[in-house]
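Structure first, then comments.
The complex is shown incomplete by one protein chain, all other protein chains being positioned as in the whole.
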Amino acid sequence: MKPIIAVVGGSTASPEVYAAAREVGQEVASAGAVLITGGLGGVMEAASQGAKEKGGTVVGILPGFSRKDANPYVDIPIVTGLGDGRNMLIVQTAQAVIALPGEYGTLSEIAFALKIGRPVVSLGSWKVSADIIQAKTAKEAVREVMKRIGKPHP
Amino acid sequence: MKPIIAVVGGSTASPEVYAAAREVGQEVASAGAVLITGGLGGVMEAASQGAKEKGGTVVGILPGFSRKDANPYVDIPIVTGLGDGRNMLIVQTAQAVIALPGEYGTLSEIAFALKIGRPVVSLGSWKVSADIIQAKTAKEAVREVMKRIGKPHP
Amino acid sequence: MKPIIAVVGGSTASPEVYAAAREVGQEVASAGAVLITGGLGGVMEAASQGAKEKGGTVVGILPGFSRKDANPYVDIPIVTGLGDGRNMLIVQTAQAVIALPGEYGTLSEIAFALKIGRPVVSLGSWKVSADIIQAKTAKEAVREVMKRIGKPHP
Partner (left out) sequence: MKPIIAVVGGSTASPEVYAAAREVGQEVASAGAVLITGGLGGVMEAASQGAKEKGGTVVGILPGFSRKDANPYVDIPIVTGLGDGRNMLIVQTAQAVIALPGEYGTLSEIAFALKIGRPVVSLGSWKVSADIIQAKTAKEAVREVMKRIGKPHP
């Protein structure tokens, strides 16, 4: 099994955040990891697009009851019907989490990841704990998560 | 149906925090609301004890698969088997949330409550957003939540 | 903590089934147990009405995101947002299950109850296993479940 890396962040994204999330997705795929997101738009879509551009596999953990809710870059849509409760599945399934800007949903994912001991790397996201690793670039963010899960990637 | 107020916080509590949570539970019951917690120890147990002392009803949303996990003050143990995912049910079921000191689990509950628009009153808990109402005493915390849900209590 | 008994069945009910479910609810309350249902109409509402008529407590495990979905006899609405996944919580929370006529949702609840070892008493519901106890009247159904959970009721 390949490692699975989560990218979390807002369901809408500014052009800058979209570009950053896309680059994170590219790096995740290049590092040989599967990308997992909440399957919708904004940061989730940007990261998924990036991962597909590098030949990666994209899992989307959808909140609703239809696979049609997935953004066009999702390979494996998981239809949970759990609403925001699906955030927990994203974090549990990933070996580490990269957080981009987002609102309270993103904060809940960061909090839950910290609670269950998943490494969290932030690229411009919530700064609520010294346990969150701060990164400045997409490359650095992915390098940090791969190092933390014992799969170093240059 | 009576209003339902959630009290969230750590599963262990210092004597000071325990006393504060117990008083919050007493006030919730005195205000005519049902108390809902995660059903375990620490802040959850303290608030439940307080609510029972004032003749209130206590619902415990348990993470595991056995009602025996509930603290002794729970009237209605809901056995979810959802692990920490049960936090979402606590917040969704309550009309408002009172947060006491706790760690990342508490933070995830606060974040989720803010996400779905439940008023959050903090009594010494995480200060991560201006949307959180800060209270200084148990009485003030309960007065604030009852006011926000349109059931003012003196 | 009082025992909790689940009543499951269709969300619509013929007058005969409604009357039977209502009597089951009355008997559950008279036996000193809390009633738990899926909180909506049909069999769920009938049993809830019966339980309230005898001064019982009624828990409704709602599939959606609003307490307003509950039938008027629910005291404690639990807002799960889990869709039909909430069926599992009903069965896990109850010490035993009484099944009335219903469709595939009811069958899934019976199957899940049998899987986790909850006694299932059927009053005109699915006959898919010899592990299901068949009852002919509401009184008999409640007597059977109370006996199985070690709380005999005449």
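Structure notes:
By written order: A, B and C. Residues from 1 in each chain.
The rule is simple: contacts are C-beta pairs under 8 Å (C-beta built on N, C-alpha and C of every residue); 3 or more make two chains touch, one makes a residue touch a chain.
Only a predicted model underlies this, so the values are computations on that prediction, with no experimental measurement involved.
Among B:L82, B:A99 or B:M146, only B:L82 touches the chain left out of the display.
Across the entire complex, the residue among A:A21, A:V34 or A:A135 in touch with the chain not shown is A:V34.
Remark: the residues of subunit A touching the chain excluded from display are 1-2, 4, 34, 57, 59, 61, 65, 67, 70, 74-81, 88-89, 92-93. In the full complex, subunit B touches the omitted chain through residues 65, 81-85.
Contact residues of subunit C toward the unshown chain are 82-85, 88, 103-105, 107-108, 111-112, 114-116, 126, 128-129.
Simple rule for what comes next: only the chains that are shown with their structure count from here on.
Centroids built from CA atoms put subunit C at 28 Å from subunit B. Centre-to-centre separation of subunit A and subunit B, using mean CA positions: 30 Å. In whole angstrom, the spacing between the mean C-alpha positions of subunit A and subunit C is 41.
Residue positions 88 of subunit B each touch two or more of the other chains.
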